[in-house]
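If you scroll down you'll find the structure; I have some questions about it.
Heads up, one of the protein chains got dropped from this complex, but the rest are sitting where they should.
Here is subunit A:
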């Protein structure tokens, strides 16, 4: 018995539960990319809607995709979906108002 105990390092009595690290005290641990991209996406989609710029709306769609790809699992999906929908609506509205194709900047 004792030999078994000595060889087996496991101690069920010494179990500690997992505590997710507190990111408030250590903000450097968090990846800010999804939050930045979310904000950027919203800004671009508002620009696209207000100023009727098609390229702004397209960039907003890309930003929301990037934000989704980098997001954490714990993050609210509602926020993701809302930024998504906003950017897609920006694209659709730009084309409804002006069906002309986008002209390249060159």
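Just so it is clear, contacts are C-beta pairs under 8 Å (C-beta built on N, C-alpha and C of every residue); 3 or more make two chains touch, one makes a residue touch a chain; residues count from 1.
By definition in this document, contacts and distances are computed from a predicted model.
Colleague: According to its UniProt entry, is the unseen chain "RING-Gid-type domain-containing protein", "Origin of replication complex subunit 4", "AP complex subunit sigma" or "PAT complex subunit CCDC47"?
Modeller: Looking only at the record, the undisplayed chain corresponds to "PAT complex subunit CCDC47".
Colleague: Against the chain that's been left off, what residues of subunit A make contact? List them.
Modeller: These residues of subunit A touch the chain that is not shown: 8-20, 25-26, 28, 58, 61-62, 65-66, 69-74, 99-104.
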